[in-house]
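Note that one protein chain of the assembly has been removed; the remaining protein chains are unaltered in position.
Chain naming follows the written order as A, B and C, and within any one chain the residues start at number 1.
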Amino acid sequence: MIRLASLLLILIGLYGIFSSRNVIKILIGVNVMELGVNIFIISVGFFKGGIAPILTADSFSSAMKFVDPLAQAMVLTSIVIGLGITALGLVFARKIHAQYDTYDLGAIGGGKDD
Amino acid sequence: MINPVFMIAIPLILAFLSLVAARIKKWLLLSGVLINIAILFFLEKGETVIGGFKPPFGINLILDNYSMVGLALAGLLLLAGVVLSLDKADKYSTVLLTALAGINGMLLTGDLFNLFIFMEITIISAYILSTAGKKPEYSFNYLVIGSIGSVFYLAGLVVFYSLTGTLNMADLAAQNLSMGTPELLVPLFLIFTAFAIEAKLIPFGGWVKGVYGNSNRLTGALFASVYASTVLFVFGRVFNEVFALSGAVQTIIVLIGVVTFAFGEAAAFRQVKMRRILLYSSIGQSGLAAALFALGLIFPAVLLVISNAVSKFIMFSITGKLREIYKTDDYTDLKGVFFSNKLTGIAFSISAMSLIGLPLFFGFYAKLNALTALFNGGNWFIPAVILLFAIVEGAYFIRLLIALWAPGKEGEIADKSHAVGEIRIFNIKKSILVFILSLVILAAGLIPDLAGKLISSDSGFMGGDGPAFTMSQLKGGE
Amino acid sequence: MNLTIILAVTVVLAVVSFFITRLNKKAGGFLTVIASLFAFVGLFLLKGSIGGEFSIFYFSFKITMVGWYFALIMVLAYSMTSFFNPFWMDKMMYPGSYNFMYLLSMAGTIGMFFAKDFITLFIFWETVVWSSTFIIQLGKSRKASYVYYVVSAIGSMATLFAIMMAYSVSGTFVISEAFAGLSGGAAIAVFFTFILSGLAKIGIFPFHVWLPAAHGNAPHTFSPVLSGGLVKMGAFIAFLSVTAFPAYEIFSGMFKVMGTPFPIYFLMALGAISIIVGTLMAIKQEDAKKLLAYSSVANGGYILIGILMLDQVGFAGGMMHLVNHAVASAAAFLAIAAVAYRTGTTKMSEMGGMIHRMPVTYIVYLVAIISMAGIPPMGGFVSKWLIFQGLADKGMLFLAAAAFFGSIGSFMYVFRPLSAVFLGQTFTRDLKKKEVGFFMMLPMLILTALSILAGVFPNTILRVITEIQASVGISPVTLAENTIVTVNGYLDAFRVFIVFGFGFTIAFVIFIVRRKSKKVELMDTYTSAEFIHTRELLHYSSKFYAPFERLYDKAPDTMKLYKKIAVKIGELGNLTESLFYGHKPEKTVFWVMITGIFVVIIGGVV
Partner (left out) sequence: MKKVFTAALVILFGVVLLFGLSKSIDIAGYGDGLIPGKAADAYINKNVTSGTGEIIFGETKNAETGSANMVTSVIANYRSFDTLGEVTVLFLAAVGVSLIMGKNSKEGKMKKSGFILRTSAGIIFPVMLITGIYIFTHGHLTPGGGFPGGSMIASSFLLLYLADENFKLKITGFKVAEGLAGTLYVMVGAVGLIIGGYFLINFLPTGVVGDLFSAGIIPVIYVLIGLKVGSEITGIVRDMHKEEVSV
């Protein structure tokens, strides 16, 4: 079910972007999508009974069943990229606000090309 | 022989250093793009393993003819762009250096996840460059759409990972998944969406109008040439070498490409603003190249991408500068502007005529190759569409050229007194640079076989066919 | 003579003239004269090497009789017109580029006629198209050049399609072999798309729209080339589409009209429509150049019908009409250009009585229109006679009726500029105008002489045509010593000339002896001392055929059709813009979802 849930999150994010015209809300939508896909990646690498892929005193041998470390590494990368995009998106949002005094894309009306 | 990883490492180091030594960042940028070109021709061909871990596990870079052409094209055009607009590029030195690393990485990498990262680097640099247009809502739009693409790409990639357990391109291709089956339709569509958004295919590239339409002389030229060609090159590799398209997916992608071509050209037809004309023409060309790539006609597609990139570079540079001078890029307000800028005007005209596909220019060779390859594949419908909209394309470009060259009221002969301004568009050095670039198009059009040989070494790309049409075959050579 | 040398020299001289013009405009203009005369002489000498092959770079050429014939006509138009170039340099916005494009397009036409393969042909063809586009824009209308390019592009893209399609079947671009193996629907598609560029270039209905625009507005020194020369490129394509593409053989199994396979008859009917449309429209024109342009449309119809007949008589007529029309229309356009050189206008209602100021030009124009209207003893008569013979032979009533209509109609329009520009009273403004200089007069006189010679000794030209006929495998037109023999009768052009000459002499003598006309002021007769503000309206050439024109006032304008198509494409563009582009991500999300749903459903999953 977790995959279904993660895909649902992607759809919810998509709905957010689709239905909202508020810049911040759209960014939240993007973040929800990213979250969804991150969970999806994790879910692909996970199996029942698998342990976190760290050798410790308890789980000491590589012969034990570890979940996929590659998926987790991918998620880490994806999160960081998401962070970068969100930061940029927020700056764009601030620029929009500074320029048009609104966060509502609907109120901007496209603006003529310079 | 130089390790190809330096194509990525050197610009990165310079980018990092440019933050520390902000005063000389302009020179770091210049040296970065110059070194990039300098080492390009001494790179070690073949596979380069990174970190000492063999491919399916570690990341590898692949330098074959195909990536070489992509690297050379992007590198040279970036160099030209930086030299031509160094004043504008100064501010974005760090971004451009990082973008160079990203572009080189995209073209070189042999790993799908690594490709994702380099693609993100490249796209984020594009987001930042797009803010030069002072229209944050368009940059924001681009960012959101681009992020959707990234999410889709990851989702699709993960499905493939779950099926094959690998992220390596060659390894994945070796699994011989049959891409035409419904089982792989959705993940393929997801990955395609990501590329389609970047490759400006209709209906995915909704960001293009705002971003290209508000670009300046630097960003417009780079977006339409360096970025566009890189994305298309990667598109070609991914959908030929990794996911060899077939069946319904192939048909759909080809259809999307052809529709993009037709719609893009139609949209360009009704524009009066030069950047808009160019941007819709870019969309159209991009759609055509994508369709050819999807059909596996790599060589014609590469020719098309090259000819389009060089032409668009020249035209966007000139257009951007015109807009700076006259505060408008509406060509009806710029009548006869080439009268006092003949060298620049000739460069612009050569580029436009090459894009239309008129003979004696490189675009003609590209078009002939595409047509021959399509007909050889038993396809007559796409050539018909191509030629039909080539008329439209020719119409708006010729109309543009006429307006920019020959001012005058209807019913009176063309007269310089009606020409707009006498300001020089580019100073003499830059005019010559632009002119020489256009001469490359002309020269490559006059000796197309040689140009084709230079590009493909006569062997075609990635095991595909070489030139479908050569001029030497006219003499009954083969 | 070597074709390679001709081509190389003209191209090199084109580049040289570009730079020389920048130093000295006149010198650049004279260089075009030298270059085109060189090409003409070179081509003339090339007759010795018919059947030979040449190659330069990757282009390969084969010298054929028909190519030689066409090229000679073409370069004749170019070289004669080039005499005018030096005198118009000051009026050109880009004299250097003009000279460059002038010679480049000439080289293009030469290369095109001798091309051995279709790609070579197409490359040269398109080079002519774009270089002439850039010349036309220097004239009076930017729009004209645009229209010219678009119509040409429609044709050339269609032809490229045909070439490629034929290639995919036969595997070769060589003209003589490229169409092998075509049959059925593919053959019909190839035939119609291939000939489209020919139709567009000749100006066959509905592609005739570019002629009045381009001929009427091109620089005065280029209109003669356009009408006398470039239009003939289309005839070459028409020729290829019944010879290289053996239309009569391939379509022999098809439904026939009067013994002619339907696709060919259809095109001939288009030619007939062009005759009618061209004639009717020419009657309406106020501008002398536009009038001549429409007459080119009508004459193009004759040429097309003649060539498509591909028989003993009609074909010969069509081929001969090429020369006659080239010579006559080049001469007529040059005469108008000469008048415009002095008066600065081509509007008929703004001129009058130029016969007193420019008598030589008058005679040139007179001979040219006599030939165009097909009146003996000029060349046009012979060729039209042959075409009538061919049509009558086959019993093609509709086509023959159209051809007759065109002939009669041409009487109506060709004499209008004659009377309006040259006859009547001279405008006070033009009273001090002089005849053009000898250098400009020379080409006009040569063309006039050629026009007369073609009428008096048509067999000189017809002998060449018999060779062409033999080379494509049809029985040549029967020629006696000085007569042309057909099934229905024979024509002795020399005797006709004697008769007409005799009549003319008598009339002339009467005219001289009983000279009673009195010269009056232009407004003398009907102003009754009242002051006239717009005297043009009272010029008797304005609304000359008003009652007749009213008959077809409401006829639809073909240009509107093109505009409508352009609007439709624009609408598609509008739709694209508004549907897919904006500043809100929701638009793209919407389309991603729609495409996704569509893809998955089409992909056969659901």
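Keep this in mind: contacts are C-beta pairs under 8 Å (C-beta built on N, C-alpha and C of every residue); 3 or more make two chains touch, one makes a residue touch a chain.
Keep in mind that this is a model prediction, so the values were computed, not measured.
Seen in the complete assembly, the chain not on display touches A, B, C. The residue from B:Ser85, B:Thr98 or B:Thr344 that touches the chain not shown here is B:Thr98. Residues 3, 5, 9, 12-13, 15-20, 22, 48-54, 56-59, 91-92, 94-95, 98, 101-102, 105, 113-114, 117-118, 120-121, 124-125, 127-128, 131, 159, 161-168, 171, 182-187, 189 are the ones on chain B that touch the missing chain.
Interface residues of chain C facing the missing partner chain: 590, 593-594, 596-597, 600-601, 603, 605-606.
Not every partner is drawn; the one left out touches chain A at residues 1-4, 7-8, 11, 14-15, 18-19, 43-50, 52-57, 59-63, 66-73, 76-77, 79-81, 83-85, 87-88, 90-92, 94-95, 97-98.
Here is the rule we use: only the chains that are shown with their structure count from here on.
Two chains share more touching C-beta pairs than any other pair, namely B-C. Our note on geometry: chain A versus chain C, Cα centroid distance of 67 Å, whole angstroms.
Shown for chain B are the residues that touch two or more other chains, namely 135, 137, 140, 144, 148, 210. Among the residues of chain A, those touching two or more other chains are numbered 14, 17, 26, 105, 108, 110-111. Here chain C touches chain A in the complex through residues 582-586, 589-590, 593, going by the rule given at the top. In the complex of the two chains, the chain A residues touching chain B come out as 10, 13-14, 17, 23, 26-27, 30, 33-34, 36-37, 40-41, 44, 70-71, 74, 77-78, 81, 84-85, 88-89, 92-93, 95-96, 99-100, 105, 108, 110-111, 113-114. Note for the complex: chain A touches chain C at residues 14, 17-21, 26, 105-106, 108, 110-111.
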